[in-house]
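With one protein chain held back, the other chains of the complex are shown just where they sit.
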Amino acid sequence: MAQHILNAVALGSVYLVFALGMALAWSTIGILNFAHGATFMFSAFTAHVITQQVALPMPAVVLIAVAAGALIATLTQVLAFGPIMRRATEHRAAELRILIGGIGVAAIPLAIAERVTASAPFGFRGSTYQAQVFEVFGLRMTTTVLVIVVAGIGIGVGVWRWLATSRQGLALRAIGVDSETASLMGVDRATLALGTMATSGALAGLAGALLTFQLGAIAPASGDQLLIKAFAIVVLGGLGSMGGVIVGAFVLAGAETFVLAMNQGTWVDAVSFGLIFLVLLLRPQGLFGRKEVRRT
Amino acid sequence: MTSSALAGAGAGDGRDAEAATSVLRADDVAVHFGGVKAVDGVSIVLTPGRLFGILGPNGSGKSTLLAALTRLVPLTRGRLEFEGRRYDRVRPHTIAARGVARTFQTVRILPGRTVFDNVALGAESAGSGSKAERGRARERVRRAIERTGLSGKERHRPDELSYGHQRRVEIARAIASEPTLLLLDEPTAGMNRQERDDITGLLADLRAEGLTQLLIEHDVQMMVDACDHLFAMNFGALIAEGEPEAVVRHPAVQEAYLGTQGRAHA
């Protein structure tokens, strides 16, 4: 039982880092980035390619993935989302085009990684990192799990508090609530959007490195699955609530681990899909969301 | 002909004499958005064939009242009746199909469609799909376009029109449905003097034909000239109604428009 809980916490930590990046861009600058999953995957893939050439320690691998994620997201913003936001006249049209642009962008790194790896899973074999196994209160722990949980919860709470209390966080939230007022407050939307996307990408890269260390290897297509799961998490927690993302990530991980523990492995994916569906049906604003989720 | 006249007579000597003589009746209508009381307890009666106007400063609740009368916003409380039938529970398309047409404060026309198509949208919703009906709809469109001074621009698209002409498309679309009641939300906003006179002339013609109208405008002089009966609103409530000159001179209206200076002056 306790072992399952530990697994759920580790899985939830990775979900949290990934979903936090997605929620950050979506709830503040209004970008639901469909390339977030591809960013996650390609950051880990970049680190994988580099570790095949140079034997690097864990922190260096993580750093490479984080930098790659930030770079990919920045490029996505500069080449696709930025131009769309400048050209679109109204928000609804922009939203749809950003979604489609993200889908297009996502196809590119996915195709490259699938071609190079022939769609086989890849990992960090070239890294010097060796996971240490130890026991705490009869639980089997690895150093990887420890790193993931500490990083996940630390960053989750950090981003949540930063957004809630800091000056930049306030400016970001102001844009999310009312972009017109925010621009009157002297917030430069384009710069802020770029910074937010870079941060969001860095979180995707971090999640990519952590999950690859945890599982040993990830498949190129895993980004798409994670994207849907992150959507479920954000919807469950409520768009605009970072605390909600934290709760959502661990609820989803717990539910999935439970389904696995019941030996119903083929139903695991149904958890996130069903969750999206049920939450949108019964409580579209999520558990902690603002009331004004768009409904007609 | 005779049967409808008989039916009318039958309804006339029914219990509710006033329902038969009013086109629209709103009782104690309130629309609250959270804590904001955009409209709060407004009662109005519109009698057939007259041109009614609503005066009031920005944010006094005029447009929200119009949205409530056309069921585009839900009522917090109150009761609505159109031609003696209660309609405060029906969905908005129903009341539009019964003969209430409206224009919007901002131009809302289909950007990719020609003037003809946009006006036809109003004319067709009233009819069925039969060939004769389609012919009549085309005729209504043609006439609405002519009356709003858009002749020759049938094939133009909205981005090829001046702002004043875009507003005319709004009005043409509303009258093309040949409504029983026409609600106009600032139809002459952004128009020049000449265009304004054209539109007020059109509204006077429609009134002469017996169409009931409710008009929102800012130009007090124009409202006094055009309307038979004025309602004045402020802070979501009705502050005066009656003969246009009397309403404009009413102290509460003076204050709403001119502030305390107005009161000192009076």
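Going by the order they are written in, the chains are A and B; count residues from 1 in each one.
As a working rule, contacts are C-beta pairs under 8 Å (C-beta built on N, C-alpha and C of every residue); 3 or more make two chains touch, one makes a residue touch a chain.
Throughout what follows, contacts and distances are computed from a predicted model.
**Student:** Per UniProt, what's the omitted chain called: "3-isopropylmalate dehydratase large subunit", "ABC-type branched-subunit amino acid transport system permease subunit", "POTRA domain-containing protein" or "1,2-phenylacetyl-CoA epoxidase subunit B"?
**Tutor:** This omitted chain is identified in its UniProt record as "ABC-type branched-subunit amino acid transport system permease subunit".
**Student:** Out of A:Ile5, A:Val54, A:Ala93 or A:Ala120, which touches the unshown chain?
**Tutor:** Reading the full complex, the residue touching the unseen chain is A:Ala93.
**Student:** Which residue, B:Thr70, B:Thr188, B:Gln213 or B:Asn234, contacts the hidden chain when the whole complex is considered?
**Tutor:** Among B:Thr70, B:Thr188, B:Gln213 or B:Asn234, only B:Thr70 touches the chain that is not shown.
**Student:** For chain B, which residues lie in contact with the unshown chain of the complex?
**Tutor:** Interface with the chain not displayed, on the chain B side: 70, 72, 91-94, 96-97, 101-102, 104, 108, 110-113, 117, 120-122, 124-126, 129, 134, 137, 157, 160, 173, 177.
**Student:** Could you please point out the chain A residues that touch the chain left off the display?
**Tutor:** Answer for chain A: residues 32, 79-80, 83-84, 87-88, 92-93, 95-101, 103-108, 110-112, 114-115, 224, 228, 231-232, 235, 266-267, 269-270, 272-274, 276-277, 280-281, 284, 293-296 touch the chain left out.
In the analysis below, only the chains that are shown with their structure count from here on.
**Student:** Any idea how many Å lie between the Cα centroids of chain A and chain B?
**Tutor:** Going by mean C-alpha positions, chain A sits 51 Å from chain B.
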